[in-house]
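Heads up, the thing below is written out as C-alpha cells.
Only one protein chain is missing from this complex, and each of the others stays in its spot.
Per-chain residue numbering starts at 1, and chain names A and B are given in the order in which the chains are listed.
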Amino acid sequence: MLDATEQFINGLMFGCLYALIGGGFTILFGVMRRFNMAYGSTIMAGAYVALVPVYLFRAPAWLMVLTGIAAAVLVGLLVEFCCFRFIKKGHELAPLMTTIGMLIVINEAIVHATDAVGLKYPSPFGDVALELGQFLVRRDYLAVLVAGVVCFTLIFLLLYRTRFGRAMRAVAERPEAAQILGVSVRRVNVLTFVLTSALAGVIGFFAAVSVGSARPDMAFFVTGKGLVVMVLGGLGSLPGAIVGGLVLGVLEFEATWFLGATYRDILAFVILFLVLVFRPQGLVGTRTT
Amino acid sequence: MTDGAILSIRKLARHFGGLRAVNDVSFDVPRGSIFALIGPNGSGKTTLFNVITGALAPTAGTVVFDGAPISGMPTHEIVRRGIGRTFQNIRLFTRMSVFHNVWVAMRRQPRSGNGARSERERVEELLALTGLSARRDELVENLNFGEQRRLETARALATDPSLLLLDEPAAGMGAVELARLVRDIRRLRELGKTIFLIEHTMHLVMDVADRIAVLNFGEKIAEGTPKEIQADPRVIEAYLGREHANA
Partner (left out) sequence: MDYYVAIASIIGIHALLGLSVYVVAISGQMSFGQQGFFAIGAYLAGMSTAMWGLGLVPALVLGALVAGAMGFVVGFPALRVRGLYLAIATFGFGEIVRLAFLNVRYTENIGGRVVGPNGAEGFRHVRYVYDRGFTGLHYLAVILVVLVVVVILFFLLERSKVGAKLRAVEEDETAAAMIGINVTRVKVVAFAAAAAVAGLGGGLFIHYSTYIDHDMVALPLAIASVTYPLLGGLGSFVGTLLGAIVLVGLTEGLRGLQGMREFVYGGLIILMMIFRPRGIVDEALVLRVKSWLSPRAPREPVQAP
C-alpha cells in the first residue's frame, strides 16, 4: 500500500509534465480551432537544441532552458508560417496535413543532425532520490512539478491579467466578434504560437531530463500523450488539460505498479477511446479556455 | 385519416434552456393547400420546421403527418413518409453536379408496369420542371442564386414528397425571380403537392397562400385566410405594423 501511495505521488508529479504537454496542445486548439500535429516536433526541437550550449561549454540548466525556448519559438513561428498562414478557408483537414508534413520535415532534420542516435541528457537535478518522510521521490520529478506550477501560474496570469490574454480569450470564444471589436486575429494567432512554442521549449527540456536522453521518437511519444490529455480534459479546456494530465500521470504510474509497463499504454488509449466516444466534453466537462 | 389535414401540429413546444423558441403551437395544414407561416425574425418559424423534419426533438406536443404521429422519428424516416424541405441558407451538395444533386435524392420507385420511367428520365424531368436542364453538368458553385434555390426545390421533389416545406424561398430574390417563384409554387400545387412555406416577404405570402398562420415570440397569434390576417389587429401590431413603420 505504501508503494501504491508512492506511485501516486510520483504519478502526480510526472503528470505535471503531461499537463504541460496537453496545455500546449489545448491553448493552440482553443484559440485557433486547429490541431497542430507538429507540436510534438517543436518540443523535440527544443529538447535537442537545448543541448547545444552544453556541448559548447558547461552550460548551466537555466541557459539550456532558455536556449530550448528560443529554438522552439523559432520552430513554432516556422510552423505557423508554413502550415497555417496560407491555408484557404473551409478546409478543416488541410492544417492537420500540413502540420504532419512539418512533423516529418522537423523529425528528419533532427535525425540528420544526430545520426538518429539518442543524445544523453545531463541531470542537473541530481540522480539521488529525495526522502520525503517515508516516501522516496525523484528530484527531477520534483523539478517537473515546480515547472508545471510556475508555467501554469504564468499562463493563467497572462490569460486573465493582460490585454493580450483578453484578446486571446475573445478570439477563442468568438473569432468574428473579436475581429469586429478590433482584435487582430492574425496577430493573436502568431502570438499564440509564440506562447505555446515557448512552453514547448520548457516541456522539451524537462521531458528529456526525466527520461535521461533526447531521442528522435520523442515527438511521437509526446504527441500521443498530448492527445490523450487533451481528450481527457475536453478539447479546448485548459483546466481540463491540467486535470487530464494529472489523471493520466497517476493512472500510468499505478498501472505500471499493478499491471506492469506493457499494459500501461493500452490502458491510456482505451480510456482515450472511451472518453472520446462516450464523453466527448471531457472529464471536467466545461468549455473554457 | 383525416381527409382535411395532411399535417397537424398539436400543442407543439421546443425550448432551448429558458428560451421558448416554439411554445404551445397548434394548427392544421390542409391537404392540397398552399399554407404559409409568417412572423418576425426569431419568432420560431425555422425551429418549427426543424421539429417537423426531426432535426430537433419537440419539448412537448406532437406532429401528425398523414394520420400518423412522426415526432421523435429520425429525419430520413420522416422524409420517406413524404415530407421534403428546402433550407433558408441553401444547403446543396456543392461538390456534385446539378444532375447528381437531384439524382442522389431520387427515391426508388416501385416498378409499375409500362408507365415506369428510368431514374435518369425522372431526374431530367425535374430539371426541366425547374428550368435547369441546360445546367445539368455544371458544378453547383457555378449556378446563380435563383438557380441554386430552384435546384434545392428539385432535389426536395426527388424524394417524392406529398408535403413540401419551403424555408424562405424568396429570400434575396429580385422581382423577376419572384414572379417565377410564385408561378412555380402554384404549379407544384397543381402537381398534387401540399406546400407549406415560411416567408418574410409579405406580398408574396398574401399573393400565393390559401391560409396563413402567424407566429410571434414562439406562439401562434393568428390564423386565417390572407384577408383575415391582413385585418387582424394583433398581426398588424406584431408584424405588419412594424414593417409599415419601417417603410
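Methods note: a residue touches a chain if its C-beta (ideal position, glycine included) is under 8 Å from a C-beta of that chain, and two chains touch if they have at least 3 such contacts.
Note that the coordinates shown come from a computational prediction; the quantities given were computed from them, not determined experimentally.
Asker: Would you list the chains present here that the left-out chain is in contact with?
Answerer: In the entire complex, chains touched by the missing one are A, B.
Asker: Of A:Met13, A:Ala71 or A:Leu272, which one is in contact with the hidden chain?
Answerer: A:Leu272
Asker: Of the listed residues B:Ala5, B:Ala21, B:Ile34 or B:Ala105, which contacts the missing chain in the full complex?
Answerer: Residue touching the chain left out of view: B:Ala105.
Asker: Can you list, in ascending order, the subunit B residues touching the missing chain?
Answerer: Residues 53-55, 74-76, 79-80, 84-85, 87, 91-97, 100, 103-107, 134, 137, 139, 155-156, 158-159 of subunit B touch the chain that is not shown.
Asker: To test your reading of the contact rule: which positions on subunit A touch the chain that is missing from view?
Answerer: Looking at subunit A, the ones touching the missing chain are residues 35, 82-83, 86-88, 91-98, 100-105, 107-109, 111-112, 220, 223-224, 227-228, 230-231, 235, 262-263, 265-266, 269-270, 272-273, 276-278, 280.
One rule holds for everything that comes next: only the chains that are shown with their structure count from here on.
Asker: Please work out the Cα centroid separation of subunit A and subunit B, and write it as a whole number of Å.
Answerer: Measuring from centre to centre gives 50 Å for this pair.
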